[in-house]
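To start, I am sharing the structure in question, which I have written as structure tokens.
A single protein chain has been omitted from the complex, and every remaining protein chain is retained in its original position.
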Amino acid sequence: METLMAFVIGVLYATATYMMLRRSIVKLVIGLVLLSNAANLLLFTTAGMMRGAPPLVPEGALQPEGPVADPLAQALILTAIVIGFGVLAFAVVLIRRAYDVVRADDINRMKGTDT
Amino acid sequence: MNQQSLILRTTGRFLLPLLLLFSLFLLLRGHNEPGGGFIGGLVAAAAVSLHLFVMGTNAARRVLRLTPRDLIGWGLTTGVLSAVPSTLLGEAFFTALWFEITLPLLGELKLGTPLFFDLGVYMVVVGSVLTIVLNLAEES
Amino acid sequence: MPATVIWASYALLSLALIMAFIRLVLGPTLPDRVVALELMASLTVGFIGIYALTTDQPAFLDVGMVLALTAFLAAVGFARYLERGAHRDDH
Amino acid sequence: MITDLIAGLFMIAGTFLMFLAGLGLLRMPDLLMRMHATTKAGAMGIGLVMIGVALHFLEAGVTARVLIIVLFVMLTAPVAAHTIGRAGYFVGVPLWEGMLKDELKGRYDAETHTLASPPEHQNKEP
Amino acid sequence: MTLAIALPILIPLFSGALSVTGWRSRRVQRALAVIGTGLLLLASILLLHAVWQDGFVVMEMGSWPAPFGIVLVADLLAAIMVLLAAITGFATAIYSLSTISERHERFGYYPLLHLLLAGVNGAFLTGDIFNLYVWFEVMLVASFALLILGGERAQMEGAIKYVTLNLVSSAIFLSAIGLLYGLVGTLNMADIAAKLATVDDTGLVNVVAMLFFVAFGIKAAAFPFFFWLPASYHTPQVAVSALFAGLLTKVGVYALFRVFTLIFNISDSLTHAMLVWMAGLTMLTGVLGAAAQFEFRRILSFHIISQIGYMIMGLALAPLSPLALTGGIFYIVHHIIVKANLFLISGLVYCLRGSYELKHLGGLYRDKPWLGILFLVSAFSLAGMPPLSGFFAKFIVIRAGIEANAWWLVATALVVGLLTLYSMTKIWAEVFWKAAPTEDNATRPASGDLRALYATIAALALMTLCIGLGAQPVFELAQRSAEQLLDPSRYIEAVLGERL
Amino acid sequence: MLLTVLSGFFVAALAPLVHRHIPPRHSGLLFALFPACLFFYFAQQLPAISAGAMLLESQPWVAGLDIRLSFMLDGLSLLFALLITGIGTFILIYTGRYLGDHPALGRLYALLLCFMASMLGLVLSDNLIGLFVFWELTSITSYLLIGFNHEDAKTRAAALQGFFITAGGGLALMTGLILLGLAGGSFELSQLLSEREALQAHPLFLPMLLLILVGAFTKSAQYPFHFWLPNAMAAPTPVSAYLHSATMVKAGVYLLARLQPALGGNDAWLWLLGLTGAITMLMGVYLASRTTGIKQMLAYSTVMALGTLTMLIGIGTEQALIAAMAFLLAHALYKGALFMIAGVIDFSTGAKDFLQTGGLARQLPITAAAAVGTALSLAGLAPMFGFIAKETMLESVMGAPALAVVFSVAAFLSATLGITIALVVGIWPWFIRRDMPELPTAFRSPGPALLAGPVVLALLGLGFGLLPALPEQALSAAASAAAGHAVVAELALWHGVNTALVMSIAALLLGTLLFCNWGRWRSMTDAGERFARRLGPERLYAMGMEALVRFSAWQTRVLQNGYLRYYLMTTLGTMVVLVMAALSMNLSGIRIAMDFSGVAFYEYVIAAVLAASSIAAVLTNERLGAVAALGALGFTVALTYVMFSAPDLAITQVLVETLTVILLVLVLFRLPGFLKLSSRPLRLLDALTAVIVGGTFTVLILAVTATRYFPSISQYFVEHAVSDGFGRNIVNVILVDFRGLDTLGEIAVLSLAAIGIFAMLKLRSGGQE
């Protein structure tokens, strides 16, 4: 499954890259969403994927019966998802405000501060 | 400015408490089953967001009573404070303290600073998401 | 549970998922896509049910619970967008 | 064993309904008809699959969760459908040309977002 | 006093939390700004003292044993960085009291400031690679918010680039962590290093190292990843600019120092070549960028980049000459203080004259000779003029470069030093020497009481002077901290102890 | 000695404060007491030093870097210290009167004293880096002093030019000194001087020498770096007199003389120094002879003197070194005096150009007398000390171990033109009467404070000429230090008729002839001037600076062009290149395994829909369509999490997805639709980039999953979650307990995002809140 996911994640990185290279700020944000999903899935995949064994301990037991999926990776991804959401929310509102002040969706028109 | 449909409004009125209850449920069981402060907080935030869509921002603010920003402050404070008590006993920061209490109906209950911490997480998530959604909605 | 039943269930759901996705891509209008998205949410719940059953892990049902309760929020959001008369770029 | 067989039946039925929902979504000619396919078949499908799940596990905890899922779906699916349908109609998505009649046509007020009832019902007490 | 290690994170977090809670009261916020950063300063001094005594201070958060829980580790470098953050934070807080408008104060300026410091300190102190990511994000989002506070068009335009490129950096960082975790199965940096040491062919690790390199390179604003910095650093409130200029990029540099001494093989030919090229081109492009600017803060912004190049040069040459790493660390110490101060001075100039454009400024040497002297001290220090801190920083790096026979880098560093001088004298000539262009500009009254600003600037300038005149203790500190970095086994042992 | 240097800085710091409380006419005298005291202190050391003693003292500074505050007093440093303090005394007296009414006089004192302390530090330092520190301090003070009249744009430009060139040389010098220290095994001059063989055998000897020479040449205005010096005449006259003729510009010469024992005595040294010195000497005197600005002419003649000194040190014979020391002293005396005289002319009449002057002897008789005396010395005529110096110089160039003819011819030409300029200086303003416009300003009497310096220095020039034994001791000691062994200078006014004297007389005749045709000489050489203006070193410098600004502007336009697209492209492109390079260099350690076994068909479907929805988000040209595609992506990702045992992740993903959609919907409400903004080729290029980036990550994941060095530590959490964390949801126990710190940071991120958004939405530029 990791092999398959490697390709899927590659597609995600590719689409994220393509979207971020557009001139529209909205596409930029969509690219960021794709990127963050790609990174999360990458972490999920490289940690090793296991079917049907959620990292939960049955009631009354001290440990799960068999091997379970990597709980550490899951905790990390959960953290990353939430962080990604916070950051994304910020970016979304930022483009909105940027549009308000620049009155254009075109990133190429937002270059007044560089040189 | 209530232009929302009657059907949505009515269902929304019913769904709000249901979702809030569900969020508390997710928060409380999170230590043992899927759930926890994040998930619970997100559900609660979704609940208020729904209310916002259905009944408008003012109604949503009324539901909350306190501004979501205060919730952030309290949540963060709770989170930081739950890391501290152990140091009074000479342990490292964040060391969990557990104590058992016996409640009349619920029986033995294990409470600890991690749960307290999860509560802080819950508050921050609710506060943050709602700060974002409410202000954004008032904007548009 | 007979393997064929499970296989068939997965197959049906997979086909449904593909079709829903095609509709999501084809549109042609935004509401069409939203409907497709809603169906994808439902199909996800279906997948979760079967998966919980085949793996004997009821914990996954919790995901379905959350999904069932919150997925429609997206639809409400889209509807709000449409009814506010915002700029539309569909046909 | 028997319950498992019944559970399997429910599952097949449920997933079949969901398959139908997908097919309907793809094949139906306009938005409203597509929604017919998805809302109900989807909701029903989930219900059936979930009953199958409950039968398979036969545990109170699982049954409770299944019930909650079904309840939530029944609660939210029609509302979602209604919301989208209304919005779609409101913004004027094109409807199938084979429609027999449309009594709603022209009754939405785009400014005030109010919906008038047909004149013949307006003064009638229910 | 191991508790001191968590305080630099918890104090600003707590001040930030209280500051959010006391959102409505300006007085509470302002008091918290001073008390919080003041306590932070105390805590960081305590920490440095403890580290100086013991070599390493380690705390296993939650008492979970390393490598399973998150450890906080302070070696000398980390403790130095924390102290610098505290100094900059305290100075900025004091400075902010009289420069930040009530409008900004009422929209979360102080909570953002506290949480930014928490993020920065967290990044310095953590011994866990994923936790480092988390603190980077804290710092990043805080900086996003501080950057746009005010909502000016320029702020928005700058922020788009700042946010996007930094998010790309974060994504690359996270991906790199994922790959590394897949390879080694652990997150504790000491544990990673210890485990990698037992692997025969770590070829793939060298590849993953490239991703870390790019991620941190972006944060550090090194060539060719620096674009976001000149696009944005001149747009926010000047106190914010100063804090950013002093601290933020240095967190990226710190991360490079940390992972490329502890985890990755810096002697790998590709890594070495890359760092060398990066150092040289960063220095050069940064300083040339500044030469083309005619706005106070833009000039300073581009110089941040070129100075980052010197620090990376220290890292790049570390395998060839241990002195280089010492130089890099000395450079960081010097730079944070001086660069922050220069931004603060630009802000004071703005208070006096109402502009950052060189062509609208002038006449300040005649009117405010003391300000002129304070500027000169900082500016000449930045340009590496003796006997100020910058001279020793540059001297060490260049001497190390000579010892390492890195002639091109040395030549570049020298030329860049000269061009830095060019920019600094440009500012000096235009802002201070030149007569004020028009009367109305020159007579614009200073807004409010500027004594706190002068005091802050003078204190930092004095620090620069002291680091120069009393360079020996700072050098010794940098040297010992470089020694620690160059011998990762000590770090590993401090963290993992007998578990090894 | 540390005390003498530091006290200088201390007095400098006090000067502005003290100055405020004393009338300006007395302040100069008061501050002059300080260098006067130092002068006597150093004078007291003379007997011991000339007896061959060497005073050393040392304080640690930055021990780890071999930087020490160590000082050495030998003949060479003593001679310089005497000049610095002696002339400094007169300069301070002079300044008090000359700029008595200037509002910034206090600052000027501070800078002058600061400079003096730095200069003393420079010549007394035993430590190479300490020397360099003081060296740079003299550059800085010089910069600030040249720019004293800073509201004039030309002055600022001149100050920058001088600073830039000397500081640039300083950087080369620093490198050279570090090399020297490393090669010689010590940074103490007193030890290095005995390491001659080791140093000259060092493989990096030549680069080291060149770097040091660049430093010395820039500071001492050697060709082609000479042009900053005449421009530095924008400084007030006392500054020019002190820094730009008597002391600072001699720092380079000092350094050369100082290092001569260690680095000299080889062909490279002789050729580099000798030829540079000779060219500089000729260029200086030639340019001096054709300028009419008073201070400019003096400045060019200083260039000539500096060239002469360099040439002599390059020749490096005992005699040449004696000549150098004698010439140094003579020059300091007459040039210091002449500058002060130029200042008097300016002060009294406002004239800054010879052509504005004439017949001033009547109004300024004492000045005129002093001018004649010093001009004689400049011309190298008896009985002034300048004569002795020149004769020794001529003799020593003829005795050069190589290139003697070249040096001799150069020296002769220089002497000839030297006569001409001396005649201009000594005769033109005073005795030539012409039809002249009014003097620029009303006449002011100079008074004793302005005249003390010129008169005393002129008299000293005369006195040393008549009694050469007086300075002999000091000069011998200095020459000994420069030679590295004991040298005895025997100076006499009359050496009998020798080649040198013949050359002098010939030069006198030719020079006088030239003076009589001064105007024609100037117009004759205009062509050269025109050429220099087009392609001379100064022009090259200006072009270089212009090119720098233009290049940097171009570079910034190219690199920092404002296009986010390009920034991203560069960033990601670099990343890909680095990863690919690392991959190709580490092929041995990398395995890639393609393993599709065990993948169920529905997993393929989910994966395909996941990938397809991301592509759909790209391909759609509706914003909300893209958002819907993101929704689909979210559900399939959640399904992936479910299928691979991560219920908590799936729940979070679903919730976050929903909230993201809500957020996007709320925001997109106000934004316009997608426009196709880029051209087709650009889109193709981007697509190619995207595919490469994606492919890179695919390869990385494949490699990592196939390589895995160690199992994860997560088994620990599985084992301890219930027993020590008291929770059965291991993920949650990790989040709130095992890795609570992560979570704390995470909620901080959320809070920050919320605060930021709140501020962004509510705090508008200029508008209401």
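We call the chains A, B, C, D, E and F, going by the order they appear; numbering starts again at 1 in every chain.
Just so we're on the same page, contacts are C-beta pairs under 8 Å (C-beta built on N, C-alpha and C of every residue); 3 or more make two chains touch, one makes a residue touch a chain.
Operating definition for what follows: contacts and distances are computed from a predicted model.
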Would you kindly match the missing chain to its UniProt protein name, picking from "Phosphate transport system permease protein PstA", "ABC transporter ATP-binding protein", "Hydrogenase maturation carbamoyl dehydratase HypE" or "Na+/H+ antiporter subunit E"?
-> "Na+/H+ antiporter subunit E"
Touching partners, among the displayed chains, of the absent chain = B, D
Which of D:A41, D:L55, D:I69 or D:V93 contacts the chain that the document leaves out = D:A41
What residues on chain B make contact with the chain left out of this view?
-> 5-7, 9-11, 13, 105-107
Could you please point out the chain D residues that touch the chain left off the display?
-> 17, 20, 23-24, 27-30, 32-33, 35-37, 39-41, 43-44, 60-61, 64, 74-75, 77-79, 81-82, 85-86, 89, 96, 98-105, 107, 114-118, 121-122, 124, 126
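Heads up, the rule we're going with is that only the chains that are shown with their structure count from here on.
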Using the contact definition stated above, find the chains touching both chain A and chain C.
-> B, F
Closest chain to the protein CA centroid?
-> E
Cα-centroid distance, chain C relative to chain E, in whole angstrom | 47
Between chain B and chain F, what is the gap in Å from one C-alpha centre to the other?
-> 62
Could you check chain E for residues that touch two or more other chains and list them?
-> 13, 16, 20, 61-62, 130, 134, 137, 141, 144-145, 148, 151-153, 160-161, 164, 168, 175, 179, 181-183, 187, 227, 230-231, 292
Of all residues in chain C, which are in touch with two or more distinct other chains?
-> 10, 13, 17-18, 34, 36, 51, 56-57, 59-60, 62-63, 65-66, 69-71, 73, 76-78, 80, 83-84, 88
Chains touching one another, given as label pairs in label order | A-B, A-C, A-E, A-F, B-C, B-D, B-E, B-F, C-D, C-F, E-F
Touching chain B in the complex, chain D uses residues 75-76, 79, 82-83, 86, 112-114
What does chain F use to touch chain E in their complex?
-> 60-65, 67, 107, 129, 132-133, 136-137, 140, 143, 147, 150-151, 153, 156, 159-160, 163-164, 167-168, 171-172, 174-175, 178-179, 182, 548-549, 551-553, 555-556, 559-560, 562, 564, 567-568, 570-572, 574-575, 578-579, 581-583, 585-590, 697, 700-701, 703-705, 707-714, 716-717, 737-742, 744-746, 748-749, 751-753, 755-756, 758-760, 762-765, 769
Taking the complex as given, what residues does chain B use to touch chain A?
-> 32-34, 38, 125, 128, 132, 136
